[in-house]
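Yeah, one chain of the complex is gone here, protein chain that is, but the others are all in their spots.
Moving on, here comes chain A:
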Amino acid sequence: MTLFKSLCLAAAAGALALSAGAAEAGATLDRITQKKEMVVATAANWPPQSFMNKDNQLDGFDVDVAKEIAKRLGATARFITPEWGIITAGNWNGRWDISVGSMTPTTGRTRVLDFPAIYYYTPYVFAVHKASKLDSRAALNGKTIGVEGGTTSEDYINGKLTIDAVGVPAFTADVKPGDIKTYGDSVGPLDDLRLGDGVRLDAIVSALPTIDAAVKRGYPIRAINDKPAYHEPLAIAIDKGDAELNARLAEIVAALKAEGTLKSLSEKWYGIDYTVAK
């Protein structure tokens, strides 16, 4: 093979490689309907949204919603569990079709992902140790506060959170913490708070369902008696560029809301209807 020929071949291979990166319109939807299988990326350690149940199967609110969506696309849901950061980074390359993982559609994420629909809203609250006397947001100024890194709670406590989704009540970041501790997952702050009032943390910011679940499992903590810090809108996400799938999913979620399926799933897992922000 001459040098010129091999150079041409290399260039062609390169062009092919680049073109394979971007999703084509309708490609994901076609794949789902052809294979009758929808590959869902979700977390495995985030109860009650998605977790492994006693039978070592994935279970939870997000898992139920994903199964419901798959059913309406005429497919069955198959779940895979990559790290959260890999899901939010976008560029899925067809590894999975959709994320039903309670993702907040932040401005940064909309650059790499499409968010067809918001399916519920979670109130975020401050929580303290049972023995703590702190009981209002004003009392938390100057205290040590724990949050999960890379989440809206971290942005909130740093005063950087902006949410521009429909249906979300306005909020203000009015607590000025003395020190912020950031953890790798949602249990980290809970585990440090349970050690005792002020041992490592004075308070945490976390999703109300997470705190409720921890309390149910005997964690000596309580949410402070104040209105929620903010409401986090949570959406299903797909890779950029498939408008047909986007429209189809928006339709399905709207139908799930209208029929009350989402409401009953929310009540099943949270005991409360979180599908509207209050």
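Rule of thumb we're sticking to: a contact is a pair of C-beta atoms (placed from the backbone, for glycine too) under 8 Å apart; a residue touches a chain by one contact, two chains touch by 3 or more; residues count from 1.
One rule holds in what follows: contacts and distances are computed from a predicted model.
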{"item": "Name of the absent chain as recorded in UniProt (options \"Cytochrome oxidase maturation protein, cbb3-type\", \"Ion-translocating oxidoreductase complex subunit C\", \"LemA protein\" or \"Polar amino acid transport system permease protein\")", "value": "\"Polar amino acid transport system permease protein\""}
{"item": "Sole residue of A:112, A:173, A:187 or A:223 that reaches the chain not shown, by the stated touch rule", "value": "A:187"}
{"item": "Sole residue of A:147, A:161, A:214 or A:237 that reaches the chain not shown, by the stated touch rule", "value": "A:214"}
{"item": "Sole contact to the chain not displayed, among A:34, A:56, A:107 or A:172", "value": "A:56"}
{"item": "Residue, one of A:44, A:223 or A:250, that touches the chain absent here", "value": "A:44"}
{"item": "Those residues of chain A which, in the complete complex, touch the missing chain", "value": "16-18, 20-21, 44-47, 51-54, 56, 80-83, 86, 89, 91, 93-95, 187, 190, 213-214, 217-219"}
